[in-house]
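One chain of protein is taken out of this complex; the other chains stay put.
Moving on, here comes chain A:
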Amino acid sequence: MTDRLRHRYLYTPRQKFFAAVLALLVIGLPLGWAVKTWTTPENRSCAAGVERPQGSDECVGVNGDGFDFRVPELAEVAGLIGRENAALKPDQYATVAVLLPLTSSDPGMRVKVLHELQGAYARQYRANHESNSETPRIRLVLANTGKGNAHWKSTVDRLTAMTGAPHRLRAVTGVATSSTEVRLAVTELTKAGIAVVGTTITADDIANGPGPGHNRFPGLARVSPTNGDEAKALAHFGRVNAAKALLVQDTRTGDHYTDTLKSAFAASLKGAPYEPQLFTSPADPTEEGTTANTFKQITHLICDTRAETVFFAGRHTQLRQFINALGARGCVERPFTILTGDEGSYLGADAKLNRKALKARLTVRYASLAHPDAWRPAPGRPVPATGGSAVAYETFLTDIARAAKEPVPLADGQAIVAYDAMATAVHAIRQATPDGAAHPELADVATQWPQVKGSLRVQGASGWICLDNFGNPYNKAVPIVELAEDGSQRFVAIAWPEGAPPAASCLPPRRG
């Protein structure tokens, strides 16, 4: 049988040749495919400039072609940015990166990231279309540091490599959280001479300051007030009657946010009759710990005082426990107002918050980064003449409408801040571009910040952005908001770190 087949199909040289070719195909193709699969490294690329790091399914990297980093919510705005970028002519643009944990799994962070991107895009659109054809055009790229900013290193490496043509990365914005990874990332970026504009970072340790050794991030600018400024603004806002105020503070040191609040509140509560009530949060302040018991006791003590305003210097988990405890206080008939930092903004989405506590004559007020009602005149609430403008906010509203089909929720202020950060970056890039040049030198952008003041200030949607010599906003408007029962923020008033709106010149005074 085999002989017959051999004589029929493998008889002549030509038959043998074709049989060999066929056998080669039949055996070789799968074999080659298998060998290739085994030997070549897995294709971990997601899109141009974006790949999955080993041991992770996240797409990490930098992309401006409309790639959504596999986050469905981001698809729309990423597409818009990609389209905008695609319309740019080569050699006529400078690139601004938005450095964010785009693939974060935390729902709050996801919303925040979306709003930030929308804000950034809104400003990019304005920079490219409605700014009198100023050059250079702005290309916006998305830089993902991954969940928890775990992959910041590779992304930052990629960013630092993009400073040359054709990208000409000139600024990084979007730096949004105050964590170690972000601080390291900012350190790296600023070390590479890239201008960084922080959006919602408030912690003082990602900021430059006066004195030797404090200028760790040369080229960093922030559009949000520092914790210290916030605290000062809160203190100014809450300077009612020190005799009727009480400070509840975390004894755990090392938490910059808490420490800043503590010192600011302590400074404004000089002469208060009561010593601060203390609690000690766990090492990880997001854990529940045993502090709830402490707060129950503190509640009793508070009822014993005559205090009406409680300054709370602690993280939001503890804040929530405190509010819950205070809602169940014995002295329900006495109204209390809790003043705290921007951690209060997390309460709105906290399911463990006992909302009924807010009915029990308890008002929670905190400093917000931006609020849509801050620069909108309302009956009985005129807009301050300086420190911001309603016009700038109206412009923002026009722009943000382009960022999504659905109206962008603005209450959390993220979009506004991101918009302002982008505006600051664009401002610096264009200021740094010499006459006749298509785009600025990298180093020139980072050195623009000290000049962003006075008439060269940025008319931000959240208020004027006049930077001091350390890149921090000077006397930036701090909207004080009140937590409503439905979890939303209700604008109360604008507070000023310096106690009053800046002068029309908006020039920071000499310090130190």
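In this text, a contact is a pair of C-beta atoms (placed from the backbone, for glycine too) under 8 Å apart; a residue touches a chain by one contact, two chains touch by 3 or more; residues count from 1.
Simple rule for what comes next: contacts and distances are computed from a predicted model.
Student: Name the chain not shown, per its UniProt record: "Sugar ABC transporter permease", "AAA+ ATPase domain-containing protein", "Cytochrome aa3 subunit 2" or "TonB-dependent Receptor Plug Domain"?
Tutor: The chain we cannot see is, by its UniProt record, "AAA+ ATPase domain-containing protein".
Student: Touching the hidden chain in the complete assembly: which of A:15, A:105, A:293 or A:488 does that?
Tutor: A:15
Student: By the contact definition given up top, give the residues of chain A that touch the hidden chain.
Tutor: 3, 7-8, 11-15, 17
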